[in-house]
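Written below as structure tokens is the structure these notes are about.
The complex appears here minus one protein chain, its other protein chains still in place.
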Amino acid sequence: MIDKTCSATEAVKFLNHDQVIMVGGFGVPGTPFLLIEEIIKKDCKALTLIKNEANEAGLGVSRLIENGQVKRLITSHLGLNSTVIALMNEGALEVQFFPQGILAEKIRAGGAGLLAIVTDIGIDTILRDNKQVVRCNGKEGLLESALRADFALIHAAMADRAGNLVYAKTARNFNPLMATAANCVIAEAEIIVETGQIPADQIHTPGAFVDHVVEIGDLPPEYGVLEHHVH
Amino acid sequence: MIDKTCSATEAVKFLNHDQVIMVGGFGVPGTPFLLIEEIIKKDCKALTLIKNEANEAGLGVSRLIENGQVKRLITSHLGLNSTVIALMNEGALEVQFFPQGILAEKIRAGGAGLLAIVTDIGIDTILRDNKQVVRCNGKEGLLESALRADFALIHAAMADRAGNLVYAKTARNFNPLMATAANCVIAEAEIIVETGQIPADQIHTPGAFVDHVVEIGDLPPEYGVLEHHVH
Amino acid sequence: MSLRSEIYHQNMGYLSIMSIDPKIKISKRAAQEIAPGQIINLGIGIPTLIPSHLPPNMPLSIHSENGVIGVGGSVDRQHADRNLIDAGGTYIDTIPGASYCDSALSFALVRGGRLDITFLGTLEVSEKGDLANWIIPGKFAPGIGGAMELAQKARRLIITTTHTTKQGKAKILKECRLPLTASKCVDLIITELSVFRITPKEMILEEIAEESDLETVARHTEGSFRVSENLTTF
Partner (left out) sequence: MSLRSEIYHQNMGYLSIMSIDPKIKISKRAAQEIAPGQIINLGIGIPTLIPSHLPPNMPLSIHSENGVIGVGGSVDRQHADRNLIDAGGTYIDTIPGASYCDSALSFALVRGGRLDITFLGTLEVSEKGDLANWIIPGKFAPGIGGAMELAQKARRLIITTTHTTKQGKAKILKECRLPLTASKCVDLIITELSVFRITPKEMILEEIAEESDLETVARHTEGSFRVSENLTTF
């Protein structure tokens, strides 16, 4: 039987300077904090990061950015992270914004081996500037090229040893998309079960897309409820 | 609570001549035989049909085609249906072929509100003829426009009253894609449970995409194992 | 000035204040736009107050773009689930029949035409229905998020906003000055003073707050509008 489990350190062994890294998560849910911490330890520099947002100051990918490891951020919204916005405004971080669902589609297109998608989202806005316009059945659309990465860092609620993944609630978000779109896909999981124990119809990401599975063990506190978001 | 259950007859009430209809299924698994039978009863004509294949002679959508109700078929492969191939060769049926995964992506793109996808599949083949070529990051791709339908006919293993759907094994295939890509989405289900009974993480198609749910009742024989495919 | 005297609240941006909170007034009126069984998305701010004005047990699916269809409401610390937030980061619960999906399917619902109404706040809105609410160049540029897709592709886009900025400047303009979120996308503008309907031809004042009057509305609205022959109060 295939066994893809390994330590976080082994999993990121070939991760290096100047690479492109996709990181799952939308806020805390689905953010692979353990794997991010491993990249901070490795201190790889000049990374291009693809993530929906930059978490919040002092947390998750924000720590990578604050640590000066990120050259470029491809994202959707930074509204909850004034630290990263400040770095962007200072010119210390290059940021490229996409509409959230278009960012998702670009990543998905990368995973699906497509060259691009064509969308009319933003067609009447400044997003049109410098973008290739494609006519399709008489309508104008913007060409949005596919995004792929060297590494995808994924957080799953459960994995089996073959890399089949299940996500929990809103921790799904970008994870299943990114899990298809990188040359090396690393999934951290809260629980690892024997292969065959997850009912096949309930698997969200087939193990065929996943290269390494890392068990998180006892959940560190950053995975918990953010007190300042409780109303 | 929302209750989308109704009879097959009610569900197809507004289905009419000249409409575009997507039908789920890959072979027998996932083919909505009950809903297809309802369209045969209605005898709507000049339909455009979108389906992976045409089932086999005398079965499923092949019956619709044999009954002269279909003007145009958008499909991937007809290898198991010489009856439909003969109708195509006679000119009685217009057929448009796409690579199977590209057909899936075109439908998905329709569901996702995209105008098109760009792919290099078939770029060096006769598929290139008469297609719009788009340059994307120095590579050439074919523009494949999104497909949508007036109706999508879906087969699910289980549904709840709110239209949440679960598929079984290889009966999933095109169903979840088509369930996003039509103005009216009708799902037949082998079992209908009360809303809330399907664990939310196990739902394949959210009810928000589904307009009507039809209970199949006792499964007619065409849903069963095809004896001539048993080796 | 009318008898219903207008008080400008510094740092509030609300006009024509009666005893009722303008946010309540706006969100209460907005709630009336929702039909049973619809799928809606609520932006941050005033839109989040809308569900509290709906009849109990009204069937409704609240979509949050981080991948949940069937939001219940916000929950307290005791009920907060670390895996269950809305797109604003608030801990929520769900209604029976709720489902989760990835970010691609979540926005497929929006762009594919399954979202009945988006309720959003705004910085500016034009008489043509153009919306500008995502960027103030050089000042405020946190990114796009879901705003463009929610604005451009919902079947109806309803803007719930204070009638003016905190500085008392008109938000309902002839033309947006800020970069657009989407053009010709707004169907209805609900403020504490008025309800405007936008058609392909014109902006129409359909309702006026009972605490306000036509003169007040006109003074604080830069965009041209026609007063409906069926003008009512709310």
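Just so it is clear, A, B and C label the chains in written order, and each chain counts residues from 1 on its own.
Rule of thumb we're sticking to: a residue touches a chain if its C-beta (ideal position, glycine included) is under 8 Å from a C-beta of that chain, and two chains touch if they have at least 3 such contacts.
Just so it is clear, the structure is predicted and the values come from calculations on it, not from any experiment.
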{"item": "Touch partners, limited to displayed chains, of the chain removed from view", "value": "A, B"}
{"item": "Hidden partner interface residues of subunit A, rising order", "value": "1-2, 108, 110-114, 160-162, 164, 180-181, 183, 195-196, 200-201, 203, 206-209"}
{"item": "Chain not shown, touching residues in subunit B", "value": "26-29, 52-53, 75-80, 85, 95, 97-105, 108, 119-122, 124-127, 157, 167-177, 223-227, 229-231"}
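Note that only the chains that are shown with their structure count from here on.
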{"item": "Centre-most chain, if every chain is reduced to its averaged C-alpha atoms", "value": "A"}
{"item": "Most distant chain from subunit B, judged by the mean position of its C-alpha atoms", "value": "C"}
{"item": "Whole-Å gap between the CA centroids of subunit A and subunit B", "value": "32"}
{"item": "Centre-to-centre distance between subunit C and subunit B (centres being mean Cα positions), rounded to whole Å", "value": "37"}
{"item": "In subunit B, residues with contacts to at least two other chains", "value": "112-114, 200-201"}
{"item": "Contacts with two or more other chains, residues of subunit C listed in rising order", "value": "100-101, 104, 107-108, 110-111, 153"}
